[in-house]
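Only one protein chain is missing; all other protein chains are in place.
Moving on to chain A:
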Amino acid sequence: MRYGHTEGHTDVCFDDAGSCIVTCGSDGDVRIWENLDDDDPKSINVGEKAYSCALKNGRLITAVSNNTVQIHTFPEGAPDGILTRFTMNANHVIFNSDGTKIAAGSSDFMVKVVEVTDSSKQKTFRGHDAPVLSLSFDPRDVYLASASCDGSVRVWKIADQTCTTSWPLLQKCNDVINAKSVCRLGWQPGSGKLLAIPVDKVVKLYRRETWDSEFDLSDTFITQPLNVVAWSPCGQYLAGGSVDGSIVVWNVETQECIERMKHEKKYTICGLAWHPKYRQIAYTDTEGNLGLLENIGDGNKPNDKVTSTVTKDYNDLFDGEDDDYLNGDMIEPQSSPKTGANEDDGDDDDLMPTSGHLRRAIVDDDDNSLDIGMIKANSNLLEKEDEDDDDDQTGGFPALPPSSTQQPFYDGPMPTPKQKPFQSGSTPAHLMHRFMVWNSVGIIRCYNDEQDNAIDIEFHDTSIHHATHLPNSLNHTMADLSTEAVLLACESTEELASKLHCIHFSSWDANKEWTVDMPKDEDIEAICLGQGWAACATSALLVRVFTVGGVQREIFSLPGPVVSMAGHGEQLMIIYHRGTGFDGDQCLGVQLMELGKKKKQILHGDPLSLTKKSYLVWVGFSAEGTPCYVDSEGIVRMLNRGLGNSWIPVCNTREHCKGKSDHYWVVGIHENPQQLRCIPCKGARFPPTLPRPAVAILSFKLPYCQVTTEKGQMEEQYWRSVVFHNHVDYLSKNGYEFDENAKSQSVKEQQELLMKLFALSCKLEREFRCVELADLMTQNVVNLAIKYASRSRRLNLAQRLSEMAVEKASELAAALEDEEEEEDFRKHLNAGYSNSTTEWSRPPVRNVQQDQEMEDAEETDAYEEVEETPEVHKQRPNPFSKGVTSAEVTTPKSVVIASSSQGRVNPFKVSSNKKDPVLPSTNVLDTMSKYSKKTSLSSSRAVNKQNPPVIKPLIPKPKTKQALAASFFQARTPNSSEKTVEEREEKAGNESHEVKVTAQENTENKRPKTGFQMWLEENRANILTDNPDLNEAEVIKEGMSRFRMLSSEERMVWTEKAKGGTVNDLTENKKRKHPATDEDDVKKNQEQKSEDSNLSKKPKPLDQSTNVRLSAFAFKQS
């Protein structure tokens, strides 16, 4: 099948000899096709629109939109006068059997019969009450049959223009365009014994003279009304085409179906014509495509078996009828090539290749969206067949008969032509002005017209390189562009080998260019550039890697023909054909490898998921280095490294299109910020070079369910955020630089969404769902969730959550222990080890603004709390988890756990805060959204001074910005001067000298001593005597391990001591603090800054304002 005309009604016929196909269409052209592969058919313009055409004896008559029926000479196409006129356009014109008369049926309800040689001899047939759809001449020239929109099919006697009979067979309608079927009826050639009329899904056959319905031809294959019928020239076969694109051929004598074919796009068949000699049918559809169905009824014999197994219903139909068929008239056209072998041999090249029972399929809709690669693939395919054909013939057989008996009838899925290799971001190579590549670096355009054959290279960022203009003497067709180099490649010509040409403009020596010739018979099919390397895939199924300076590197084989390649950094992605796709699908595979120091393959030729019946149009990497690709249905997919390297659809560009034929041409993908950069193309798949297209930005959207609901929307946002931040993990794992800030931002965003979802589920009484959500949260947000649950009086939920939190904490700790026991120790040392179970009850999540304002209230609060329930805090880290034994809590291990995972608020504690009058059920979201808004709006410190949002039911309890220090387990002594303590903590937490130095209050800062510190002081001497050469850090480390060896009771004692001490003796504390803990801390912190940075609560925030720091911290993962 191929493109023939613009969409709209079309008609088709063969010329008398069958040497060419003639089509007409709504573009007003009549095209004369030498064969189906004729890429340059002769076009005759006959008018604005051509409705119907007929051809006989060198005369081409057409019904055109100026309401006339015209004659043109054939094949010259010179106008030869007007035969007749109507007041509306004619819908169908036909010749009678000897070509002396034509009949035309028009939308003005009239039918006229005109003598071709003398247009004054006209006969008019009046009687139809609606536009006439179709006509058929009786081969004996006695009758004329016509079908009309009034629902009737009439038979007229030509001699006296009377209506002989009329059947009300069709559905009434008011115009041709509204007719269900154009009802192209047909009189049996030769005798004219039967009149075939397509009526709904059957073909009714009426007997001449009696006008009785003789029988119906039907088939289960036909599911939609039949539009057209056409008799074979021998009169033995009847073909029918339906509005859903099926074509069925019956043997009229036996009433059996000998051929079924489905139009691959299911367009309405509106024209059918039999080849005058061969068993071929040309068909056209309402989208303007022309197709050819060959070897009708071929392999009828073997087919018998095939179809009977497939469709048992036909068993009886096929019984023993084959001989009959083979002896039938149809043999005649078959054997004619034999008799006139010479003549036919010559013809055969022009004719459609006849061997092979094959239906051509090209996937294309219109001129613009037409995929060149496909056409090429197809024409190659055809060429090959032509060759086969010739072979057959040299073998001494005419093409048709042998193949017809050997070829089994096959009605299964049809193989899809493989898509041609392409460069991402390029427009088709046949265009005179085209983009060779448009990517995130720049644009390469290629001009190939009379005056000039040149390449224009332009960079988006002129600081990379200035724009360049190159002559394209080698006729390069492929290009890629990176920040280092331009890579060009051309296919081989007869004299010249295929060449790879690299312009390495970032080279510091004088030679900026190099060229490599491919071996003979090896054509470059796809190229790409990475960082420091270039690669090309060739027709020999090889991938050749070069350094950007031109040194040949790796070379490896591909499992199949390449489709496209993309490079980014050291990653190379190759898409290739894994096999043959069927029914319009492509069968592609993808390899992803890293060509860096450690060479490895990440995707080993996995199947590539494409939308049904689509092909690949773009493949590349996001700016952050995640592989992505786009298919012809506009679905953008991205590699989800977080889910075992699966592909996730992240955007459907077609959803953003206004018109059906509009497309977006993707040029780049960014994950942070989430941007899909593409060029909107109106009514096309790709943009023209002029006027210069502008880039548009689309947002991503994962295809989650029910995104109109709040829940679905947040779920989509959450998972999108997760997917689009996978690259951060990848980058960090591979030792690339990445934006810490963006990472914490994303974590915060995700946790906020989770919390919102949690609150929503709470509102909807979905407690189980709440727990599931909490499972996705980080430790500190779980604490917030517990708090929310308890405040909204969901004790059961709170209980479960706290159990889960403990479990999580222990898992986390276990993981941490495994990985970095060392670091754990140090960290605890820094923090002050003995710290305390009381810390458990401190909520680690802080809402900075609120915290600031609430400080006063909170302080009292905290004070009271600790005062009231000191033992409880000591014994029970979490008031909810009654199941957690005190022993467990007090073991050093569990302290470790607590430390790494941070403390937890007492969720039951109702704040006695007078400033906090809001009901517990108030939504946590209010605070959150305000909070995030503020932080984003301004990073100025002043924000801190602003009044807090009124609603605080969920405001984390007495948390201060310094709470980060809680991770270091500072004992929060019930202390009237808590504020100063906090200052201290901040200092520790910030790990910042500056803060320490500048903080005036430092001098008065009191640092509560932890049990471990006290113990350490007492035992330092011991340690030093044992290991005199230890430095400070090692002393502490050693101390740590020794302390751990103490029994839990002993440690408790120390802890108690520490508490008592701080509470009772502030001044002592103050004195001790400075020399010992403080300095230690600072030192330790400096030493271990790097290791701690990801564990500590706090990123180094020196250059940031407090607000930003704190907000970043608020949702920071432990």
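In the analysis below, a residue touches a chain if its C-beta (ideal position, glycine included) is under 8 Å from a C-beta of that chain, and two chains touch if they have at least 3 such contacts; residues count from 1.
Here is the rule we use: contacts and distances are computed from a predicted model.
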{"item": "Chain excluded from display, named as in UniProt, from \"Probable rRNA-processing protein EBP2 homolog\", \"Myelin protein zero\", \"DNA replication complex GINS protein PSF2\" or \"Anaphase-promoting complex subunit 5\"", "value": "\"DNA replication complex GINS protein PSF2\""}
{"item": "Touching residue (missing chain; options A:F459, A:F758 or A:F1012)", "value": "A:F459"}
{"item": "Residue touching the undisplayed chain, where the options are A:S440, A:T538, A:S614 or A:Q799", "value": "A:S440"}
{"item": "Positions on chain A contacted by the hidden chain, ascending", "value": "440, 442, 459-463, 677, 691-692, 694-697"}
